[in-house]
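A single protein chain has been omitted from the complex, and every remaining protein chain is retained in its original position.
Entry: chain A
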């Protein structure tokens, strides 16, 4: 009866065994390069990804080009973001006061554990055993769906792509289009298997894999099936859970942009509405929305305006939920805030424009970046929210060619390459004092020792040259031995000349 398939083993090991409400969020464990390997090997998926992001890129570029004041809007977006962060404490307190005055309740969660516990407690207090949930990276970040499921609450994913991801027991691959890695035939398959749609009446055994030959895989038919499937769940739901795009401090107003109507449903039909939002979503005034309501739609879907923008302040008698709870989430954001360079990432409005222009993303897709924040922005956000101690987080700042295309399109002018380089520095720094140095660090230390003394340097040069020439074939070295072999995995090395410059100098001057 539920939209969820039996949860199978996740493809990546978890950090710690899943427990009840306090359980760990599933985290991406492999390093970026390892996680990207399977996506890179899938040529079919690479082709569809390339087509999809190219189309999105064009739509966004056209939408931005249409406004003659686009650069002025971006500059204001940047400045509002920076100014907000500098007084974040004051804005949060203003927001809390305004939401409370408008009839809402504000909760504060220091981390994902606490956010899950708050939401689970609120759902229980409302006496509900199921919730309708709108798409939100923040809800995914805190692992809410699994926590509620563990607490015996059925979670209905209501965005079409989220439903697909959930049915396939996957990680999302794109911020705006999380099921980008599934084609229509696979989605039809998932829908049939989970009884979201049935095969034509000619075939009695609608759920079986063998008998689904004629059910349409036309996207319109699939969307219609999802609409019918979710409709009754919306109508009976007593609790809705959503994220938010913006929190207007001055007026206590929450703003959500979406196109399907499912977030409006979640925010309007149930008796109780629970919204979880990062503390970075605050903007100071309602007037600031005139900037972000132009920047975000054009940068994300390439629409002049997203089909639906819904906003509410607390509760409105006779219209919508009777109880409204806002959960403000830190979960690493203050860690990012403490870094004067890295905090720029907190300006992010989650538009996904950086993904669609990224040459790395275009090839690897989103899942290699981990489950929450894909693409270039994820490469700077995830290591900051979670720290760079883990190998996976530490690999993300390197998942880039530093070409700068992301910075050029960012509607709030986040200089992603600058932050990437800064984070690479932090990664190296954090490993400097480890008891066992990284191979790279050991090599660099060895080199430093060798080159610090002219005699050592010359000896090493002489010997190295001899060995290198032995390894070469036709003037090129195709494979270096041992750990150095990683260098030659993707490139050849020219063989060194028979005589070094230093040797020649000494010989010809004496």
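Just so it is clear, contacts are C-beta pairs under 8 Å (C-beta built on N, C-alpha and C of every residue); 3 or more make two chains touch, one makes a residue touch a chain; residues count from 1.
Note that in this section contacts and distances are computed from a predicted model.
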| item | value |
| --- | --- |
| Absent chain [UniProt protein name; select from "Sugar ABC transporter permease", "Cytochrome c oxidase subunit 3", "Anti-sigma factor antagonist" or "LUD domain-containing protein"] | "LUD domain-containing protein" |
| Per the touch definition above, residue among A:83, A:441 or A:503 touching the missing chain | A:83 |
| Hidden partner chain, touching residue among A:39, A:131, A:147 or A:179 | A:179 |
| Which residue of A:65, A:223 or A:442 touches the chain not shown here | A:223 |
| Selected residue (touches chain absent from view) among A:330, A:362, A:393 or A:415 | A:330 |
| Touch residues of chain A, complete complex, unshown partner | 48, 52, 55-56, 68-69, 72-73, 75-76, 79-80, 82-83, 85-89, 92-93, 96, 100, 102, 105-110, 114, 117-118, 121-122, 125, 158-161, 164, 176-180, 182-184, 187, 219-220, 222-224, 226-227, 230-231, 234-235, 248, 251, 253, 259-262, 264-265, 268-269, 279, 286-287, 289-291, 293-294, 297, 301, 303-313, 316, 318-320, 323, 325, 327-328, 330, 334-335, 337-338, 343 |
